[in-house]
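In this view, the complex is presented without one of its protein chains, the others remaining in place.
Right, chain A next:
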């Protein structure tokens, strides 16, 4: 930690650990299905296993380069102000994913555009709501009518009889 936020040093280490963990998960998954030789050639897990090993090895190099070389110690990765604007952008997206799962993409889009415009641009409620509804209607016209690809729908559309 530097005095004004998260340091890049910390994040380099965290990312190397994350990619290393993914590599280990790949190795474990590959080992489960078999990494050896079968009568019909290499087993299913043979190729992914070695890929996993390379990921772990690469992550280890990244980790050691950072720690031993003391790289990026004084660089700031994210300060408080940037973290706030990032959170204002990212949290509504996570909300969007959850609402869409429960209520479908149309309701999700309307609510997401509404809250994102409120949070990021401080627009009036009615303007944000109107934009959200307008964009949902545009999506409906474009995808369901023009391209004929159905989007995820929820209970609200079913109540109105739109499938």
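What we mean here is this: a contact is a pair of C-beta atoms (placed from the backbone, for glycine too) under 8 Å apart; a residue touches a chain by one contact, two chains touch by 3 or more; residues count from 1.
Convention: contacts and distances are computed from a predicted model.
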* Chain left out of the displayed complex - its UniProt protein name, from "Cytochrome c", "ABC-2 type transport system permease protein", "NADPH-dependent glutamate synthase beta subunit-like oxidoreductase" or "Tricarboxylate transporter" -> "Tricarboxylate transporter"
* Structure fact -> chain A positions in touch with the non-displayed chain are 8, 11-12, 15, 18-19, 22-23, 25-26, 29-30, 32-33, 37, 40-48, 51-52, 54-55, 57-59, 61-62, 65, 77-78, 82, 85-86, 88-90, 92-94, 96-97, 100-101, 105, 108-109, 112-113, 116-117, 120-123, 131, 135, 139, 143, 147, 149-152
